[in-house]
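A protein chain is absent from this complex, but the other protein chains hold their places.
Going by the order they are written in, the chains are A and B; count residues from 1 in each one.
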Amino acid sequence: MLNTTLNEGFTIFPTLKRIPGVALMLFACMLVFSILNADFLSVPNLMNIGVQSTILLMISLPMTLVIMAEGIDMSIGALLTFCGVIAAYFLALTHNLPLAICMAILVGLVIGIVNGAIIVYLNMPPFVVTLGMLGICQSLALIVTDGQTISDVGNTIGLAYTGNFLGIPLPIYFAIVSYVVIHILLYHTRFGTYVFAIGGNRDALKLAGVRVNLHHIAIYALSGMMAGLASILLTARMNSGHPTAAIGMEFDAIAAVIVGGTSFEKGNGWLFGTFLGVITVGVLRNGLNLIGVQSSIQVASIGLLVLVALLLDSFKSKA
Amino acid sequence: MTNLLVELKNSSQLKNLFFRILVVVLICIALSFLTEAFFTTNNLLNVLRQASLLFLMASGLTLVFLTAGIDLSVGANVGMSACVAAVVMTTTGSTALGFLSGIGCGLLIGIGNGLLVTLLRLPSFIATYGMLWILHGLTYYFMAGTTINGFEKSFRFIGSGYLYGVPVPIYIMTLFLILGSIFTKYSIYGQQIYAVGANPLAARLSGVPVNRRLMLVYVLSGMTAGLASLVFLARLNSAEGDIGESLTLPAIAAVLIGGTSLFGGIGTMFGTLIGALILTLVLNGMNILTIDGNYQALVTGVIIILSVFLDLFFRRKSGS
Partner (left out) sequence: MTLPILELRSISKFFPGIVALDKVSFDVYSGEVHMLLGENGAGKSTLMKVLCGAYQADGGEIYHQGQPVQIHHPGDARNLGIAVIFQEFSLVPYLNIAQNIFLGREYSGSIPGTLDHSRMHQEAKHWLRVLSLDIDTHTLVHTLGVAQQQMVEIAKALSQDAKILVMDEPTAALSDRETTLLFEMIRKLQSEGVAIIYISHRMAEVFSMGDRITVLRDGKQVGSADPKTTTPDELVQMMVGRRVDMAYARNFQSQPGRVALKLSHLCSENGIEDISLEVREGEIVGLAGLVGAGRTEVARATFGVDKVSSGTVEIFGKNRTGEPFQSVDMGLALIPESRKTEGLALIRSVEENIILSGLNKIFPSSWINNRKVQQISEDLIRKLRIATPSGKQSTQLLSGGNQQKIVIGKWLTTDSKIFIFDEPTRGIDVGAKAEIFALIYKLVEDGAAVLMISSELSEIVNVCDKAYVMREGKISGLLEKEALNEENILKLGMTDA
């Protein structure tokens, strides 16, 4: 989508055609909303967008890798919910924050590995496997909570979401660390190089003598683990464990990745684009909220956003 | 005679159907042993009625699967069409208008999906996934949290009524089964749809109007969802914003369990019916055995993964 040296950083060229579609859309959204509502461009509101987008960012970044490797993870929303419930469960049970955190991450990791193992070793379509897993995680969340909210989570966890450090909300730190880590993984490790290869020419990777299956599973494991990590923020935000907390969030994540320019094409992806995509989705939701549009229409708008992104992309490649 | 034997031997489709019918029989036997409540006329008719409702949704979906596509918006389609029909019926008082609007709504959604796939060339699961959320959003907004109920008896009849002791939806299901089977097996459109799924490139090069057939299957899927929504509405006797939410997964499961391949070119209407039966039996069994309702999504998910796995396993074994 950009210049020829995309995967090691980017440069925005002056010509319109070279500006990534997502940047255009983000700019357009911000413009529209700042006109429609005076509060939109205020610092507290922009901070708000940032904070609220962190959870989405944490699951969209690994989703970028999954999609680059020609896969998809439909279960991430349900998994996020389930991990959040696990965290709340252990908090209510033991009031031991470190333990709850570890359990949430562990559960996410394990389910991610299961997804990856079924997809890679049994050679099954990622869409179906993760769709089935979506149902499974949904059920598991309901079973563990018996359909109720777990509210006895103690006082400390909420701080992860509401707390501040040096004047910056804690979630932002989560976001920065997540981005930096995944950026390094994708662009400066063998694993990241192999993500490009698994999507672009899996056979070439095998011929190069690499243990492709393990790396392939690792992509899904990463996705699951990040879901576990993000679920802590989720539980912190809601100050409870709710069995349908993040149901449907995979839609936002997939939308963010697509809007950001990663397509289901062979092994191509742009991490910063996903970041911009997440912000765009966040801006859209926030802006629509401010002008009083309901959550249900917000979702419909995100769907339209994805359509616009795909249209823009096809126009640019034809131009 | 040798021809018939050769046909049977080569017809893995027949073999697959046979195994699936066997599964149905086995489940019934197992459940009858596990609990008395299963093998009562009441329960069996209930199972058949539930399976019919599921099949109605899954029948159009089968056509989409045959082209190697998927329609994730089916559940949301049913939800929205039902709400639209409900609103029309209660505001205009006319059941006929309600029918038309329900089917019309499904049809429009089908056209929308078809355009996304053929004109914009979006992969079907993205296009219909986006459509799903758009529809959900619109339906919620439309219904504004209210519930509409209290429809005319004549209308409710198609969902809750009985004809000669058999619930009406079962007749409707039989009708759909016959029409669907005739369409897939005996119309040139059906053959072309199978060809598109089996090898879209070769189909195009063989003179099959691929885009037109793709459009057709999404339109049909949308329309059958619209029709199904009316039967659902009649059965539930109420409409609210979230009807369609939990319907997509079981519909997809029914198609997959029935032996229709995700990759296109393989599958039958009757198979989907059996798939709907198997899923309904399992869920019904879970109900009777008072297994926590929360497990239903889990079981459906596992069954989906298992069906696709078995399907792939046997296809690979036979050397595809």
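FYI, a contact is a pair of C-beta atoms (placed from the backbone, for glycine too) under 8 Å apart; a residue touches a chain by one contact, two chains touch by 3 or more.
Remember, it's a predicted structure, so these values are computed and weren't measured experimentally.
Residue-wise, the contact with the chain that is not shown comes from A:Thr193, picked out of A:Thr149, A:Thr193, A:Asn213 or A:Asn239. Residue in contact with the omitted chain (choice from A:Asn45, A:Thr149, A:Thr244 or A:Asn268): A:Asn268.
Considering B:Ala30, B:Leu179, B:Ala202 or B:Leu306, the position touching the chain not shown turns out to be B:Ala202 (whole complex). Contact residues of chain A toward the unshown chain are 4-8, 184, 188-190, 193, 196-197, 199-201, 203-210, 266-269.
Seen from chain B, the chain kept out of the figure touches residues 3, 6-7, 10-11, 185-192, 194-195, 198-199, 201-209, 211, 265-266, 319-320.
What we mean here is this: only the chains that are shown with their structure count from here on.
Looking at the complex, you find that chain A touches chain B at residues 118, 122-125, 127-129, 131-136, 138-140, 142-143, 146-147, 248, 251, 254-255, 258, 264, 294-304, 306-307, 310-311, 314.
By the touch criterion stated above, chain B contacts chain A in their complex at residues 70, 116, 120-123, 125-126, 129-131, 133-141, 241, 249, 252, 256, 262, 292, 294-302, 304-305, 308-309, 312.
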